[in-house]
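The structure under discussion is supplied below as structure tokens; questions concerning it will follow.
Note that one protein chain of the assembly has been removed; the remaining protein chains are unaltered in position.
Chain lettering (A and B) follows the sequence in which the chains are written, and residue indices restart at 1 in each chain.
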Amino acid sequence: MSTVLEVNDLSISFGGLRAVDGFNIKISDGQLYGLIGPNGAGKTTVFNLLTGVYKPDEGKIFLEGENITGKSTIEINKAGIARTFQNIRLFKNLSVLDNVKVGLHNRFTYSAVSGILRLPSYRKTEKAMDEEALSLLSVFDLDKESSLLASNLPYGKQRKLEIARALATDPKLLLLDEPAAGMNPNETKELMDTITLIRDKFKKTILLIEHDMKLVSGICEELTVLNFGSVLSQGKTSDVLNDPEVIKAYLGDD
Amino acid sequence: MRFLNYLINGISLGSVYAIIALGYTMVYGIAKMLNFAHGDIIMVGSYAIFCLMSLTGLSPVVSVVLAVLICTALGITVEAIAYRPLRGAASPLAVLITAIGVSYFLQNMALLIFGANTKQFTSVINMEPLSLFGGSVTITGETIVTIISCILIMVLLLTFINKTKAGQAMLAVSEDQGAAKLMGVNVNGTISLTFAIGSGLAAIAGMLLSSSYPSLTPYTGSMPGIKAFVAAVFGGIGSIPGAFIGGIILGIIEILSKAYISSQLSDAIVFMVLIIVLLVRPTGLLGKKIQEKV
Partner (left out) sequence: MNRFKNNKKFRDNIITYLLVIVIFAVVESLKATGHISSLMKGLLVPVCIYIICAIALNLCVGILGELSLGHAGFMCVGAFSGAFFSKCTAEVITVAPVRFILAIIIGALVASLFGFLIGIPVLRLKGDYLAIVTLAFGEIIKNVINVLYVGKDSEGFHFSLKDMVSLHLKEGGQVIINGAQGITGTPNDSSFEAGFVLIILTLFIVLNLIDSRDGRAIMSIRDNTIASESVGINVTRYKLMAFTISAGIAGVAGVLYAHNLNSLMAQPKNFGYNMSITILLFVVLGGIGNIRGSIISAAVLTLLPELLRGLADYRMLIYAIVLIILMIFNWSPAILELRKKYSVRNFIKNKKTKEVE
């Protein structure tokens, strides 16, 4: 299997504090990979480094062999990484459908002039975008709410819409930042199915941050545990979860 | 020597801007709003002194003290009636537009009472000019009083904020309104106090401004208000030393460009400098850098 993401010795400091220190990871095509660790371990910072929100002080990031270190968020998305956010960031005043259509922006194009003059390319492309967006929404059971404003969706559905929007950019690698946060056990169960479906149906590689151990052990094949910015343990999910170091980090020393 | 004269004039004008900017910056730091009516409070202060002195024949000092009280009361009232109801509004533009409404209100009120004709303000300051270098440099009494008042005000403000409980409350509210409230700080009271101080300072600025530039109209305050706001942004809005430095630099640039480049273009030059500073340092000279958490 080919490698989708390879990260070597990634580090960043904020005001003397090494938030991420020598982070390494290797994710193969089609994998469902988990990034876990206690609060403040630097998980979201890793996501921010991978997506170009922060520029690393040291280290290299390769996406399918291409060096994307230091590139902008926009370039990195075009290269094939899409993400969701821990604190949901939807386009609140746009409809559910339009949220996904913004995600489709770079895949379906026509010029501003044909948009304003309503030329045939506008009509044709918009129709194709509508179809694509609706089919994506139906995966998340959101197609019936497509005309609602995003801010009017219940919390759990907002999280799903964020995933749909990220998927709309057709990424090679999908980063999910605590997708189950704030969901009840039923919703979480449903979400697990959806995530597996994304991997199987859309053939995506997924890296996710999660606190819900049931979710992590249920769907992730491999895990990396982060503690104080550095990798504590890495490998097969069952091995990692039984690693005494990991148990110590989660449960304390005694 | 002419340059020295210009420089001193610049510092004097800059001191007035600085006093206004201090009010601006405090209100912005704490209420997070651009108080477009701040300049008009200056105008109210000037008219108040003008009336008290010419109509009731009160002494200049008493008139100024009364004017400060009037403006303070005005500031508190405006905040309570017009701005407080809009705290927490969905868009920050709401309170901005309301401030514009207050500005229109004050200007038109003055227009109704005093008419559009220019009133001649008699200087409050009665002091012999200071002659230096055998008369080649003269410093007017107004200039001396202006510069001294400005420094005094800044020192007093810094002491107040750093040494008193009310001042610490202001810092807390400017940092995080919600957290300050949870810690038992009276947020409404603190914001009122800030408006009171800012408006009181505006009255002093009105006195100093009109003593040096005696033509008084209902629109007297609006351009100095904007310039002082520019000064506050220039120095880093929310920062008290920033407002002081910003004001002084702005005054110097304005007077020097009037003297050496073009009197018509002096405003343009002032604004150009602001733009350049902001492009190099997006939060002004002494402003804090804020990064959005992702």
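Methods note: a residue touches a chain if its C-beta (ideal position, glycine included) is under 8 Å from a C-beta of that chain, and two chains touch if they have at least 3 such contacts.
Values in this document were obtained by computation on a predicted structure and should not be read as measured data.
S.K.: Sort through B:V61, B:L112 or B:L182 and give me the one touching the missing partner chain.
M.R.: B:L112
S.K.: Please identify, in ascending order, the residues of chain B that touch the omitted chain?
M.R.: Residues of chain B in contact with the hidden chain: 28, 34, 36, 82, 85-95, 97-98, 100-102, 104-105, 108-109, 111-112, 222, 226, 229-230, 233, 237, 262, 264-265, 267-268, 271-272, 274-275, 278-279, 282-283, 292, 294.
S.K.: Provide the residue numbers of chain A that touch the chain removed from this figure.
M.R.: These residues touch the chain not displayed: 51, 53, 72-74, 77-78, 82-83, 85, 89-95, 97-98, 101-103, 105-106, 108-110, 112, 115-118, 122, 125-126, 129-130, 134, 143-144, 146-147, 165-166, 168-169.
Here is the rule we go by: only the chains that are shown with their structure count from here on.
S.K.: Indicate the whole-number Å distance between the mean C-alpha point of chain A and the mean C-alpha point of chain B.
M.R.: 49
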